[in-house]
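All protein chains of the complex are present and in place, except for one that has been dropped.
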Amino acid sequence: MAAVTPSLRRSFLRLFAVQGSWNYDRMLGLGIGVAEEPLLRDLAARDGEAAYRAAVGRGAGFFNSHPYLAGLVVGATARAEHDHVAPERIERLRAALCGPLGSLGDRLVWAGWLPFLSALAVVGVALGAGWLAVVAFLVVYNVGHLWLRWWALRAGWEHGVRVAAALHAPGLQRAARLVAPAMAFAAGLAIPAGVAVLAGHVPAWSFVDLGGAAVAGFGVLWWRHSVFDGARLGLVAVLIALIVGAVVW
Amino acid sequence: MSIALCRVDDRLIHGQVVVGWGQPLHCGLIALVDDEVRRSEWEQDLYRMGVPSHIEVVFASVDEAVEQFAAWESDPRVAMMLMGDLDTARALCERCPSMRRLNIGGIHHRVGRTERLRYVYLSDGEVATLRAIAARGVTVTAQDVPTAPPVPLEDFT
Partner (left out) sequence: MSSPETLLVLLAWGTLVGVDLVTMPQVMVARPLVAGTVAGLVVGEPVTGLVAGVLFELFQFDVLPVGASRYPEYGPATVAAVAAAHGAVEPAGLALGALVGLATALVGGLSLGLVRRLNTVAVRAAASRLEGGDPHAIARVHGGGVARDAARALLVTAGGLLLAAAGRVSVLPVLETRTGALVAAVAAGVAVAAATSGTLRLVGRGRDLRWLVAGIVLGAGLLWLR
């Protein structure tokens, strides 16, 4: 057990900027180090300045994960430093947390919770809810977001090197299982809903152009995505339409 | 089925692998080949946490992987094989002649390595290892996610 439990509040706040210095060498590393540092301060008094600096330096090394789950590694490694776990073991723990935290967070949030709710917001707009749908999206999304960040930091600190146990939390596993089909269903609803919103703002005679662009665009984006992403294809298509309309017609 | 992707990535199982590749390939089996992870229960436990329940993860040492390679290739599910470093990849390429393609998905910054691509850092020794792999007739390309274009070996070494 740690002799003292430092306040997690400062780390929690710093974690909101964990990706602030995203770079190719260390990815989130510096952000992790900055967020972990307040939890390591009492090491300076207990074990000396050199031990504190060594721990901070380890904390700021290469790391990559989902930003909302980064608190798990911050809490777990800070706790391990407090428990005098060997540096090699801490490095190994950090290395082993990168992938799983990234994968779990991407599945839970970037490919789950976020597109699920944003798709529902599009459906809400199509049903006439207007900006209320957008407010509801922001509120509900961030309830989940803030809970996940806080849970991650607390669970990391509580479990230390045994942080894998925290990831077995039944709620988390159930959420990961349910959010994928929910996202798929909501995204399915959002596609015709989005068509309805946009079609309401172009004249009926141009629906055939809309449909043609959708079919041709899908073909390009599905089979040639490494050449054309959505924005590139969109810009090229819009410019062609502009030239055709202005010059050829 | 066959092994749809043989990938070197020092983060092993992460979002690009599970969501980026796993979803479009409809992957059902991940073979994670790494001698150290094979010996470490707690690391295996962590890596399993990152994977949805419909994907089975098998942990193997290099020796075990050589034995099981044919079984993974004939598995009815779509399989992906992940390796954490190039020595593992070279050992497998030498001992599993049916492995014809190698994807470099991410090898990150470490002292002694220089940046070759945004997500590929290699020491001179590692470049030599990759060339040796390619000299065996294995097609080596770097590609982080399936929506990005693959980069041939000669363009990043």
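Here the chain labels run A and B in written order, and each chain numbers its own residues starting at 1.
Here is the rule we use: a residue touches a chain if its C-beta (ideal position, glycine included) is under 8 Å from a C-beta of that chain, and two chains touch if they have at least 3 such contacts.
Here the structure is a predicted model, which means the values were calculated and not measured.
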Among A:Leu8, A:Leu39, A:Val73 or A:Val125, which one is in touch with the chain left out?
A:Val125
Where chain A meets the chain that is not shown, the residues are 16-17, 19-27, 30-31, 33-34, 37, 52-58, 60, 64, 67-68, 102, 106, 110-111, 114-115, 118, 121-123, 125-126, 130-131, 134, 137-138, 141-142, 145, 180-199, 201-203, 205-207, 209-218, 220-222, 225, 229-235, 237-242, 244-246, 249
State which residues belonging to chain B touch the missing partner chain.
14-16, 19-20, 22-26, 54, 118-119, 144-148
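Note that only the chains that are shown with their structure count from here on.
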Whole-angstrom distance, CA centroid of chain A to CA centroid of chain B, is 24
Touch list for chain A against partner chain B, complex
24-27, 62, 64, 66, 92, 95-107, 110-111, 161-164, 167-168, 176-177, 180, 225-227, 229
Which positions of chain B touch chain A when the two form their complex?
10-19, 23, 37, 40, 42-43, 45-47, 49-53, 108-110, 115, 118-119, 147-150
